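Below: the structure, in structure tokens.
A selection of the complex's chains, in situ.
Should a chain be cited, it is by its letter among A and B, assigned in written order, with residues numbered from 1 in that chain.
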Amino acid sequence: MTNIARIKLSNAQIAWRAAQDITDGAYVNLGIGFPEMVAQFQPEGRQAIFHSENGLLDFGPAPAAGEEDWDCINAGKKAVTIRPGSAIFHHADSFAMVRGRHLDVAILGAYEVAQSGDLANWSTGKDGIPAVGGAMDLVHGAKRVAVLTDHVTRKGAPKLVERCSLPLTGVGCVTRVYTSLAVVDIDAGRFVLREKLPEISVQDLQAVTGAQLYHEGPVADLIAPAL
Amino acid sequence: MDKRLASVTEAVSGIPDGATVMIGGFGGSGAPIELIHALIDHGAKGLTVVNNNAGNGHVGLAALIEQGQVDKLICSFPRGPSSEVFTERYRAGTILLELVPQGTLAERIRAGGAGIPAFYTPTSYGTDLAKGKPVAEFDGRMYVQERWLKADFALIKAEAADPHGNLTYRMTARNFNPIMAMASKTTIAQVTEIVDLGGIDPEQVITPGIFVDHVVEVATPQQEEVLNRAEAVYP
């Protein structure tokens, strides 16, 4: 079997791949952390508008260090900037946007994704401090919910599974998973392989996936620039 | 990502027969007269219209009803000093009326925009307007369950827009316009002025562009009240 730990995509490359599917003019929410990188990789000529749960639409990049205004932050509590076209609103209005299906895409991280589209990304089920934030709203709000994730855990266990073992964030909500090895759609309760790294075989991929991987027609090569 | 359209004619051209259309305004204030008149010219029929009132005189919503384009009206107060057009059609049985208390109408629309399929309100409990609706007790008081209200299109009137569809409103012309923008699949705003991106302070945006699909400038919008005092008739 190929050593997937060596050839996998970086987080930036996964984010780059997800960015290619965002259409011009889309309203997008990016989960805190690694999904935030998606904003950096918008294809030339396309302009998405990013939503932050705390009440900010169409924000600009982080200010230079030392120039932060701590009244202007994103959902990750990092300083951002406003720009021409930004809009500010309160929390109930912000989640009206989310819950009311006004966002085109939400892109989130995951602990586990099941072939049913169930997502677990808020609690490890252990005795840490439970914290949910806006994840449960986003998964039932955005028109399309995609996940960015390593294909396996640090210990090598599959993150794409038949059934989630961790507490759920949402039921049947994810429709596409961008992993470090592949792009997998969730369709009618099945994982359908759309793209994979050319260096690995379908068999390799199946070996590190916790549920049956279907494919319909050709599986495209997943090729990302060096990032 | 440029939501500007060149004309009200173009803006309403996609509204099909049978559509549900929310129309902003409270009486004439905030009523998108030019968009309504464009809809009359466009000719879509069999419409369900959501508005607080039923129009006055022979312009705007009243004219749309007079042209026979509205099969059903969802509103709170279809009576006015000159709402004869609706009255006549209602008495003739050629238009359906769903009467909703004003605050419930506003909240149902807001719920439609906010992804809340149902909520409980004390309003109308024990009255004829609660008939057939589920009721429930919370903390010792009785409430009526109301459902969200959504539409295919919203025709609204705003003051300023930027190309991304961020909107402001003039005085009490705000009324139902912001919530109807939230509750409709396609929201079309006629605005007095389209400003450049950045022309609206982000803190002063009332309707964020995410709720708006198209904006069209009507630099000198007509006021229903003024038209009616002049006994105007459309078309």
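Simple rule for what comes next: contacts are C-beta pairs under 8 Å (C-beta built on N, C-alpha and C of every residue); 3 or more make two chains touch, one makes a residue touch a chain.
Just so we're clear, the structure is a prediction, and the values are computed from it rather than from any experiment.
*Asks:* Stoichiometry of the whole complex?
*Replies:* A x2, B x2
Here is the rule we use: only the chains that are shown with their structure count from here on.
*Asks:* Between subunit A and subunit B, what is the gap in Å from one C-alpha centre to the other?
*Replies:* 36
*Asks:* What part of subunit A is in contact with subunit B in the complex they form?
*Replies:* For this pair, the touching residues of subunit A are 24-25, 27, 47, 49, 51, 57-58, 82-89, 92-93, 95-103, 140-141.
*Asks:* List the residues on subunit B that touch subunit A in their complex, please.
*Replies:* 1, 110, 112-116, 162-164, 166, 182, 196-199, 202-203, 205, 208-211
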